[in-house]
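In what follows, a single structure is set out as structure tokens and then discussed.
For chain A:
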Amino acid sequence: MKFLKLSMSATAFAAAMAASTSAMAEEYKMVILQSLTGGAAFIGKNVADGAAMAADELNANGFFGEGNSLVYEVADDATDRTQTLSLITRLAADEDVLIVMGPTSGSVALAGANVANEREFPVITTTNSMEVIENGPWSFILTQPADVTIPYIADFTAQTLGAKNCAIIGVKDNEAYVALQRKYEDLIQAQGVNLASVDGVALADSDFSALATKIATSEQDCVFIGTPAAQGANLVIQLRQAGLDPSIPILGHNAFASPTFIEKGGAAVENVYLMGAWVPGGYDDFSSAFSTNFEAKTGIPADEWHAVGYSGMQVIANAIKDAVAAGAVTREGVRDALGTQTDIPVVMGEGTYSYDEHRVPHFGMKVLQVKDGAFAVVGE
Partner candidate 1 sequence: MLNVKDLHVSYKGIKALRGVSLHVEEGEMVALIGSNGAGKSTLLNALSNAVRRKAGEIVFGGRETRGLNPHAVARQGLLHVPEGRQILADMSVYENLLVGQIALGRRTTRYTLDHVYELFPVLEERRDQIAGTLSGGQQQMLAIGRALMGGPELLLLDEPSLGLSPLITDQVFDALTRLNEEGLTVLLVEQNALRALEATSRAYVLDRGLITHEGPSAELAGDQTIIESYLGA
Partner candidate 2 sequence: MLSQQILNGLVTGSVYALFSLGFTLIFGVQKLLNFAHGATFMAGAFIAYYCTISGLPFLLAIGFSMVATGVIAILVDLIAFRSLRKRGNAEFPALVSSIGVDLILVSIAQQVSKTQVLNFPFGTFPVKFYTFMGLRISLLQLVILATVAVLVALLIFYLKKTTFGRQVRAVATNERAAALLGVNAQSVYLQTFFIAGALAGLAGVLIGLLFNSMQFLMGEPYMLRAFVVVVIGGLGSVPGAIVASLMLGVMQSLTVAYLPSGLTDAIIFALLFVVLLIRPNGLFGDANAVAGGTRQ
């Protein structure tokens, strides 16, 4: 079924090619390869939707000049290494494909990076794993590594809140979440904060009654939760139901910056601190417009992963445009252009996206707090 979807859009692409030659318009072909199904679908599906919307908008606004357009296909890595390897190998064999936006995360992203570097084929994975960058010059990452993001919330914990003894709850079966949690632990410990307890839950878990009782009856002055939004909201509810002292601050990382967090958490998540690259509803003209348009188009409010996809497509489009301007509409040209993108307007973080000299992305973070059922930027 997944292959069928791909081959159908390939046919559409061929038809579009035939039509375009007569108009002398240029088409730049890329593939959005994300986890539409499988364990990472909650990331990949959203990234793909955000990215597709961005590409459609850019084309509609004539971003590449009169008649020129970015042509994309959406494919499913199925959170599966074998499927990913065969898809990337096949895409690499198609000379017209300039770049792949994907695969999504974890070992699948790393496997994708590996084959991309072998085939000299640019891929930009959604993950924030440094390993993907280190794998070779053809593999990029779209999101900020823990080294870049976690200091925002760790410094807030140790310095602004002055916490001394934190209970940590992480996800034990997803390496991206584990990496974030470890980084947080290291950073707060370096600032003199003790770890009261460290527990891991599985992504599919929803029964936290035992864990919540344990934490509610233990001593700590801060609880950090490093899980996806819906699960985090659920943890907070169960912590509150187990009788956790309401004066103890609960913190989370950027995954909480999703409307889902407030929707699922309701009154229980009031006052929870988090950090976000994405501020739900937007915080400036560009991000607010994205938020409004996305919800109008899909019927669901945009979350962080939608914003990541949307922003990532802006960066890719700018890189392709630069490659065109440099007269190098090749994989190598696009790759070189991508690594030098700076200050690209995006809808997350501090509003601009830049790769540093090590091809590490930077776009900033904001510390937020849930106030009256909405995210408020702390200190503004």
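Inclusion criterion for the candidates: all candidates are chains of the complex that A comes from, given by their letters.
Assume a residue touches a chain if its C-beta (ideal position, glycine included) is under 8 Å from a C-beta of that chain, and two chains touch if they have at least 3 such contacts; residues count from 1.
Predicted model, so just to flag it, every value in this text is computed and none were measured.
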Chain A in this complex - touching candidate among 1 or 2: 2
Residues on chain A engaged by candidate 2 in the complex (per definition of touch): 37, 41-42, 45, 172, 198-202, 204-211, 213-214, 217, 230-231, 233-234, 237-238, 241-243, 260, 264, 266-267, 300
